[in-house]
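Of the protein chains in this complex, one is absent; all others appear in place.
For chain A:
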Amino acid sequence: MAVTDIAPGGPSPHGQEEAPPKVALLNNPKVRSWLFQIVLGVVVAYLVYAGWVNMNANLQAAGVASGFGFLDENAGFSVAQSLIEYDQGTSSYGRVYVVGVLNTLVVAFIGIILATVIGFIVGIARLSNNWIVSRLATAYVEFLRNLPLLLQIFIWYFGVLRLLPGPRESFDFGPLGLLNNRGYFAPKPVWGDGSIVILVALIAGLAIAFGVSRWAHKRQMATGERFPAFWVGFGAIVGLPLLAFVAMGAPLTFDVPEMGGFRPSGGMTVIPEFIALLVALSTYTAAFIAEIVRAGILGISRGQSEAAHALGLRQGQNLRLVIIPQALRIIIPPLTSQYLNLTKNSSLAVAIAYPELTSVFAGTALNQTGQAVEIISITMLTYLTFSLLTSAFMNWYNARVALVER
């Protein structure tokens, strides 16, 4: 801000020849800017202090108990989906918080990946020379981008629910599980003795793939010869674990869900709330990403494509090796904000009972304990942390793909 500014008329740092003109202290720009900063600082500090005192006084006057002790108390309600062990009888509000955070992260993480994939495909399709493909992509973008997200979540949730049969008339995909209006009941892998070897083989495969790709890149830089690093790496990642799997005598069985009294038992359940929220969030955000991708590609001068074609690159290679790497520099900053939006929008899930952070913690837990100030503060800090971490990661990635100036 103004502190670092040195006004043209101000004292020059190298002014040994002419003495600075005499001005009143208050008219000295440097003094003035410091003065304003200090006044502002004091006002802000006072406001924070006054707000804090006011809040405490009001809570006390209203007779509302406060503090964070409630986090250890027994929650006593049930949660429909939990990635960690959660028992309605004994688990605490602290655990409810963790369950909510994980459920939010899971839907945000998968949603971001899906939205990116769909967004890139639709964005590129909008620029296609094929009339039908580009019009379809345009319709997708205009339709999804202009409807409220909450409405889309409801449409997916209730629309899909009404199409699915009850548990007794489930769609039966045999070994692939069952689908009904209670969710998708997938077979659950049960790993037997020796499965750890498969994991080790997978890690070894990843290491080999990484090594080969670095070596191939170096060699191409040095000699210009290309090496099919992708296929070798792919072979290592898939082949090694497969080999280990066969060697250990196939230590994998599946717990296939079976129809029980009220709903199928066994297997893994993917609840319909999760599916609806995931689909709504990723298709909605993808519409925005598609526009960002299109803008990024259009931002690269036509000359680049023409030059690439002149070099003999095919359309696909042109896109992959010339256009997209340059477009990424334009795409990534706005893409970051779409990722943040998707994560924050996941809180709309309260409407359809998906148990994420806002629903179970800032909703149910808040209502059962009445600790509004504490719970809302924790929830805000959590979303803030998600956003800052996402931003930090994307900024790091942006710096990596940015134009290196020499």
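The definition used in the following text is that contacts are C-beta pairs under 8 Å (C-beta built on N, C-alpha and C of every residue); 3 or more make two chains touch, one makes a residue touch a chain; residues count from 1.
Keep in mind that, in the parts below, contacts and distances are computed from a predicted model.
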{"item": "Undepicted complex member, UniProt protein name, chosen from \"Amino acid ABC transporter substrate-binding protein\", \"Phosphoenolpyruvate-protein phosphotransferase\", \"UspA domain-containing protein\" or \"Sulphur transport domain-containing protein\"", "value": "\"Amino acid ABC transporter substrate-binding protein\""}
{"item": "Residue in contact with the excluded chain [from A:R95, A:R126, A:R263 or A:R294]", "value": "A:R263"}
{"item": "Chain not shown: contacting residue from A:V44, A:L83 or A:V238", "value": "A:V44"}
{"item": "Contacting the left-out chain in the complete assembly, out of A:P148, A:G166, A:G211 or A:P333", "value": "A:G166"}
{"item": "Which of A:A61, A:V246, A:A310 or A:L403 contacts the chain that the document leaves out", "value": "A:A61"}
{"item": "Option from A:A186, A:A327, A:L342 or A:L366 whose C-beta touches the chain left out", "value": "A:L366"}
{"item": "Touching residues (missing chain, whole complex) on chain A", "value": "1-2, 33, 36-37, 39-40, 43-44, 47, 50-51, 54, 58, 61-65, 76-80, 88-89, 158, 161-162, 164, 166, 181-182, 260-263, 265, 271-273, 350-353, 355, 359, 363-364, 366-370, 372"}
